[in-house]
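For this view, one protein chain was removed and the others were kept in their places.
This part shows chain A:
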Amino acid sequence: MRRVVSSAIRAERAFSSRIASLQKPTPSTSSSSVPDRATLEKGTVQPTVLKPFVSASLQHEDLFNFESAVHVDEMFKARLHYGHKVGTVNDNMKWALYGERLGVCVFDLDITKKFLVRALNFVAHISMRGGMILFVTSNRDSMFDVEKAAEEVGQYSHVRKWQAGTLTNTRQLLGASVRLPDAVCFLSTLTSLGENHPAIIEAAKMAIPTIGVVDSNSDPAYLTYLVPANDDTPQSTEYLLRMFKEAIRKGQEERKRLQQGK
């Protein structure tokens, strides 16, 4: 337990110093930059107590204004609301459903919008801080789209068979210490056999935040940011990729602006 806390403190320091270096041009409102030890220990249980210590840009719910970029009718047209049959539904996904129509689950796009905005905000923040985002899918129909989208914005993708330990055992597999992604974005969380993608657990083990597009039959466990939506139809994946790309671009532009302002 002691070790966990101390490592958390170290990680927090590293993170906050990175943020502070980014935030230099804009005078940050919270002047007492480093929280004391007691607060940090409390923060391991209740992270919200650390909120006054993070930078001002992180206090904002929707810094990049995605609320006006995400439209319900666009999502509707992209078929984001279609779920699977009710027989396949995961109990932990019922919160996102509007209901069922003759045995077909339908997502409530108002809920989806709320969660998509949250996820996009997170992606843009990661991108603003120069983070590395790994796009993962196991859907054969959309693998090329995902690869292309990731390449377009200078990020990374993994759409083939996931080798066990790709995140957790890099030293053995790759023979060198490599940088792990700062966030993993799953465009579908199930493999073709209907099992959870092994990367979800690995990312959770390595404390990498994850964004997951979860369908009505997916398991939302271990994912940090959920986007309840259709993950099978190509149109839907296309739309989501477009939004993620836009979020990354917005973050990159903001980063450029901040660096030039220095």
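The rule is simple: contacts are C-beta pairs under 8 Å (C-beta built on N, C-alpha and C of every residue); 3 or more make two chains touch, one makes a residue touch a chain; residues count from 1.
Please note the rule applied: contacts and distances are computed from a predicted model.
What does the UniProt entry say the missing chain is called, choosing from "Tubulin polyglutamylase complex subunit 1", "DNA replication complex GINS protein PSF3", "28S ribosomal protein S28, mitochondrial" or "DNA excision repair protein ERCC-8"?
Record says "28S ribosomal protein S28, mitochondrial".
Could you tell me which of A:Val34, A:Leu50 or A:Val72 touches the chain that is not displayed?
A:Val72
With the missing chain put back, one of A:Gln155, A:Thr189 or A:Asn217 would touch it. Which one?
Within the whole complex, the residue contacting the unshown chain is A:Asn217.
If the hidden chain were put back, which of A:His81, A:His158 or A:His197 would touch it?
Going through A:His81, A:His158 or A:His197 one by one, A:His81 is the residue touching the chain not shown.
Of the residues in chain A, which ones touch the absent chain?
71-73, 76, 79, 81-85, 87-90, 98, 101-102, 104, 106, 108-110, 192, 194, 217, 230, 232-233
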